[in-house]
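One structure, as structure tokens, below. Some questions next.
Only one protein chain is missing; all other protein chains are in place.
Chain naming follows the written order as A, B and C, and within any one chain the residues start at number 1.
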């Protein structure tokens, strides 16, 4: 399983369940669904669960929606409110505690630009609280934000940059937004994962060697991740699995064939596919043709979700009117 | 074959050859290769060839390269010169005859923005020839260009807009640049197709119902197309074909299995895959994660290719210096 | 007066009144003012008025506002509604008659990009009415739009491009949006001029030699213009006039000085200033530092004004929600 690329807890769990036919030990799962939006809370409670899931002990909330429809502003608002509600479960800011929002990713690479785009939608208030507190209403908390860019642009580990900023700003919580890789195209820009364990090495679309965790940052790190790309090899792999399962169905009577197909080891197969594909598509990550507007819409959804989660006094109507 | 999406003559030909084991009747093919660049000239000579290929009688030159490496300016120049040379075979402008270059596609959709991006790299000279001819050197021809946008942006058929402009500008040739769909990810932004039959309905990434041909425009239309997206279903389909061929190899001894696999009708299979995939990915077109820089590099390659093809007096060095 | 650059009817009138102390003959003026917005209707009724004003016989409605405040969405909406109301006085579209909106200017030059930015805010419906009429509500009229770019980008006179498009689309009215030059910095992106006589040579920020008028286009042309730049020389000139008037006040007793100052011929002076300034600032046009957000806000105001003016069924709330 290790060599199959996913950043999503729900996908790690699916993989395990598909392989083993049972729930992951050391993991508690709760699923709720309401008007087209399903919310899966995966709680990794011990080291066994952590090892199998390949993720740290902690909470992973996944919001899954049908296709994001461009211009469907009402659904975007509904999604922002859902995100805000789930964020509220992981963030416990006292009044006037500062939140630092970090938009990871490369603004020159559309599928990796989600983080920076979200930053551009936020209500930034920390400086106002500092320089003109009397003008700021109650229920507006100090929020600051940065989108530092990626290693190739700055020459500096992004986590190092943030550590430096944290040492000056001393926030009570860090919210990190990042573009992820998914195993399934249907998840791209339709799934939002929130976690309270930060971001660990190797994950994400870009190259972020150093972790964003409470250990490295000294304060809780909430990660918001959205799949924006899929590994072409895993996509092919999944298609072939569907194909084989389909053949197996069709050929229950042809015993030899049936056995033969069942014998195909899926990991071996994945490696083989990599071998077949690599020569010409290499480690290709693909994204939908409509990625520009998908990123823009999702950035607005997440930005507004954070705005209403961090500022109790803010009404989504205001945000939609005054943040462009 | 019909329901397999491709805009490339070389792919239509491959499909036929793979199916029939022989060259397409009514089609003459010539392949040349030089320092990593292969040039395939497909000449459709009669209606039979046209029917099988699903393309009009005429010439289709395909320039195929390995992966476009960002920053490899020398290779970009080599490619521009190759393009210019091949364009020269299809365009016969007399001195001071006007060329109109049309960049199709939607500048808000990165994989569809190739056309407009190319326009931004061109040396536009028609107005200078008109208003300050004395200042223009010999060997600089009148070139004008437009990127009108797509139907959804303008509300007008792009071909209608161009017909209107043609009626005013009266060019001697039209060069149309468009983003295409390919069956294979390895072709995306590595293959350039030049044709002297224009662009016909339904092709291309966007929606261009009306044709850009000599019939509709009244002057020869040279089409330059570059695949920037792949239909996820055809990609899956091709992967599975590779997989099956691979299984067939492995199982020559298992006769029943072997026969069974050989019996899988590929068109049927494609339809089935569509059925399997559609529910969740629909008619998904995918593009590489790096599409932004790929489009930018290819736009420069094509822009410079056109610049040196249309202006005999122009040296690529100058172009690289003065066009940004 | 001739050599003093202005595209605004209200400024031509001011200049004449200041010079002559009386209203321009052949011109009828009506001024209305409501919640911070003043509306001046200048009706040029005969050739004498036209000659003095340097504008064609027709109606010129000028909407003047205080500084546009970024984020003041309520005021933006008020301004859109005011614009829609005034546009309604000049446009008489019958149901299902087509409007063609043309965004003039260069999208690469921020102060000249107003036209193209407005186009991006419009509800484009002509193609929907044509291809899926059943899906379009009553009260939604066919609207199409183009932003063809400037002569330097296309090599083609913009008016020629539009003539070509008009010959295909056959609209009942053309609305042309353009960035203008003003004599006073306070008007920049605070004043909107609507006229029913189109746009004539030489006016505007860019170079548009050919006119956009009923004569050249064959249908009524409504022009919407907003000053985005000021000629540095006229700005200096006006400052010096203020200075001199000020000195005159201070020195009523110093007769010689007083006479001397009064003798300064303002046109001569303007020429002299040009001489003083030209060597180092040439024909410099200046724009406020905040031009990027000013253009964006004004584009939204005008786009929405046009949307509600052309589509009786449209409510501004919907527009704000669904057009980004």
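Please note the rule applied: a contact is a pair of C-beta atoms (placed from the backbone, for glycine too) under 8 Å apart; a residue touches a chain by one contact, two chains touch by 3 or more.
Remember, it's a predicted structure, so these values are computed and weren't measured experimentally.
The chain omitted from view is touched by exactly one of A:143, A:185, A:199 or A:314, namely A:143.
Per the touch definition above, the residue from C:50, C:219 or C:286 contacting the chain not shown is C:286. Per the touch definition above, the residue from A:22, A:168 or A:317 contacting the chain not shown is A:168.
Contact between chain C and the absent chain runs through residues 108-112, 184-186, 205, 229-230, 232, 235-236, 239-240, 242-243, 246, 251, 254, 256-257, 260, 272-273, 276-277, 280-282, 284-293. For chain A, the residues touching the chain absent from view are 119, 124-128, 142-149, 151-157, 160-161, 163-169.
Rule of thumb we're sticking to: only the chains that are shown with their structure count from here on.
Homomeric contact chain A/chain B: same residue numbering on both sides for over half of the interface positions. Here the chain at the heart of the structure, going by C-alpha means, is B. Mean C-alpha positions place chain A and chain C at a centre distance of 47 Å. Computed from the mean C-alpha positions, the centre of chain B lies at a distance of 42 Å from the centre of chain C. For the pair chain A and chain B, the distance between C-alpha centroids works out to 36 Å. For chain B, the set of residues touching two or more other chains is empty.
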